[in-house]
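Here's a structure for you.
The other protein chains are all here in position, but one chain of the complex has been omitted.
Which chain is which? They are A, B and C, in the order written, and residues in each are numbered from 1.
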């Protein structure tokens, strides 16, 4: 049965709001039935009208929406970071499951508060670390966990973007404006916007946690208020070490998240520029090109793929996979019966979100410290 | 406003039915409201239930559906080829717009009949030559038509697949069974299934038509009833020549449609394995990597893209672009006012479908002729 | 021990002469000791001086050179095609082994005469079909012959270049001038210059021969005297079919020879743009990236590689591999004892050269015939 969904944020200039809507609708699990798309009622109404929503269910305030709507299954929170915690907690307190964009919150403290609310409510919260929704990322995690490459020794994760190479804050670019504004983004710039994705991907695939960070954060573009470039040496809980790069001033780069992990017996490489491929590099044997939609991949990958091999699936599909798993978790919650799939629902949780905020916190602390290593504290 | 959609075909074992449904729903333009998913009522009901449709609007016969449903805006026909013409013509006669999978019909004769019905009805018929929905294919067409590479001289199009390398017909593979069965597919095997895609892509991008064909069709796998391998030398209406390959026995290949066109001043290359990229090869200058979601591509590409550069879009999105344009055409039809976009709706039409059937016909005639060149006749 | 080498052709404007010299010297098997680099004595002397040769061994006439030099082990013939047969036969008659550029001769008739001279002399003649010198081409041949992909069914070979997109004949481009001049090149343009390479590669890897050709030759650029574009459907002696493309008007392409072969159990793909890689595509399993310098490749590939994996080798190295094998064959000839390597010397022979001329002949006959298939006759 379809689940009903409300949305907070996602008005006219939003990028991620439209992504959430397409992802929610792709597989027919969610019906968007109401929204507070903007605190400006005109803008909210305009978006609601464009989406064909019942005007009476379009709000200029999420507080109004959450106080008015009853029986909503879930709400998607797609606002800037400073507007995450309050609506999330309010929704959970009203019995509504939450799916929320990353990073989880404005601060580590707020992240703790959201986590507490999730625990009190017993409800489901998913955080859209999109890349964990890609089938070949799931395949990499599965194969690492199965031991295909032995103990992980090295982890290299990088997320180069170039879109903030110039000073766009004054150019009327809404995305640039709020993401570089500490009053809306929080204390992290690139480290929060894309560094958290990179860190989550590394932890997701390896099954290990980043325990210590040796970071350099830079504000490369003069006049910018937050970091636009981050890099760090890493230590992981299993003894591996690694390097993380997240930069938004790599002119000419798009969105080129890449993960490479190496163990005693081989390596895996996944790149967002070719997301339906996973390179498997067994020691002393030919590299194998693993592909979505084939017969030889694991159920983890198969469950996240809609099409046979050779039919590219992309970002919206990966995003939709998180919605699908979020839906499965809600189903399980509603029906209180064991899920019929061999897998527990697989989506980034509030704990991943809290880890992301702790990562931002440790990156910033490390970057201002003369000491080499800074511990990630939860 | 959302348009209502019915579906004919697309039951439990269908591949393309699910693609149509996801494509139709992705951008929120269509609401699937009824379906005759199978001629087996149980199977049809099962699919309808899975999709959450009102059981009273799920049928075991498309005749019943078309006779019962009133006010339907459009119907998607996703049955095997031998079940294209009758439902298409019946829908058009009842005032329902049609979107239909390729090839258009079981035979060239049936294609003519569908075309006549479209003309009589004045309604919209779209045929899902998916690849024409990719933004970078639209970009290539735009740049060719603008004269960026001068007069086109050479066209190389290839569509290698490997999935029919073995004899799957007896293995309970429904896709293999009907696609190699002349009573369901018509006279063409690979030439109809994928050759028509290749031919359409070449004509779409170059703006020229294939006028003469020198073809070799093979049935490589013993026991198969239709061709599983086709290649041809081509002549185009603008004086260009070319080569077309469509094979389903290229073991290890997925769905690797590729087009290369060369003119007096440069070339373009587009490959389905990396669909968000278009290579532009100006003579005596560096090759340029053109990408979706960037600021420098044409409106034709921008209109077919949902996300910023670096966020891969894939097959479903390309398919959905055809649905979006189909919807725009219906809007124009309904409102009888000029469309507000700078572009006329851009989708493969019934004339493309007829051309595809004429292509199949000419390929088969050529392959059995001792004469070198066979004319494509419409 | 080093072998002594003379050169015929390869003067100031030559491209391939310098390649032969570097290839001959790379592995220290040959010492260039004399040359008739041009029929213009000044030009010949200039090249000789540049190379540091003894002036008394630099000639303005190959006849003089062959009549004067005694004890020469081998001669490299790198002149335009119309100057192949006479010096080759003369050298053989004087007991000198010959290495010669492709195509073998000006005409099929001349090719027969060279072959007769080789047979009469009992000496070694190698023809520099460079691509057969690449280690991963040797690997492909080895694996095909071992049966890794079963019986070959399909062969696709293409050689797109763009350098003749414009009319360069009048621009003082010496390469363009002689290669498009039927009095120097013979009856074939692109078909002789690069088509023969493509045909040889296909036959070399598959171990089958092209028996029938259905060709289209075009002179795309107005005013050109020979074909600059060729394509053909092919039948092979083992029952396989294929497609060959050789074009010099694919604007923006470099030298992108590519071979793909498919059998019952998989396929291989090799591309000159990434020559140290061979893609192995087993049916229903991940594609494998086979690489030079690794432990898992065959001795055939190992023998043609100088460096460990990850150290790119290129065109000169492939060319040098032919020289190395030519040298081994001369060694065997001189010493009249079994070669100590597990392999017989592996280089394209006069028979390959004759086949190349028969290929040109059949392509031209086919292109002017209304009949579909033309037999390759030797």
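The rule we apply is simple: a contact is a pair of C-beta atoms (placed from the backbone, for glycine too) under 8 Å apart; a residue touches a chain by one contact, two chains touch by 3 or more.
Not measured: the values here are computed from a predicted model.
Student: So which of A:122, A:172 or A:252 would be touching the chain we can't see?
Tutor: Residue touching the absent chain, from the options given: A:252.
Student: Using the touch definition from the top, which of A:50, A:93 or A:264 touches the missing chain?
Tutor: Considering all chains, including the one not shown, the answer is A:264.
Student: Return the single residue from C:13, C:27, C:181 or C:264 that touches the missing chain.
Tutor: Final answer for the missing-chain contact: C:27.
Student: From the list C:129, C:143 or C:272, pick the residue that touches the absent chain.
Tutor: Considering the complete complex, C:272 is the one touching the chain left out.
Student: Against the chain that's been left off, what residues of chain A make contact? List them.
Tutor: For chain A, the residues touching the absent chain are 149, 153-154, 156, 158, 160, 162, 165-166, 214, 216, 218, 220, 229, 231-233, 241, 243, 245, 247, 249-253, 260, 262-267, 281-283, 287, 369-372.
Student: At which residues does chain C meet the chain that is not included here?
Tutor: 1-2, 15, 18-19, 21-22, 25-28, 51-52, 161, 163, 253-256, 272-276, 291, 293, 306-317
Student: Can you list where chain B touches the absent chain?
Tutor: So the residues of chain B touching the missing chain come out as 280, 284-291, 294-296.
Just so we're on the same page, only the chains that are shown with their structure count from here on.
Student: So the centre of each chain is just the mean of its C-alpha atoms; given that, what is the distance between chain A and chain C in Å?
Tutor: Roughly 54 Å separates the two chain centres.
Student: Taking each chain's centre as the mean position of its Cα atoms, how many Å separate chain A from chain B?
Tutor: Result: the chain centres lie 34 Å from each other.
Student: Two or more other chains in contact with one residue: find those residues in chain A.
Tutor: 291 - these are the residues of chain A that touch more than one other chain.
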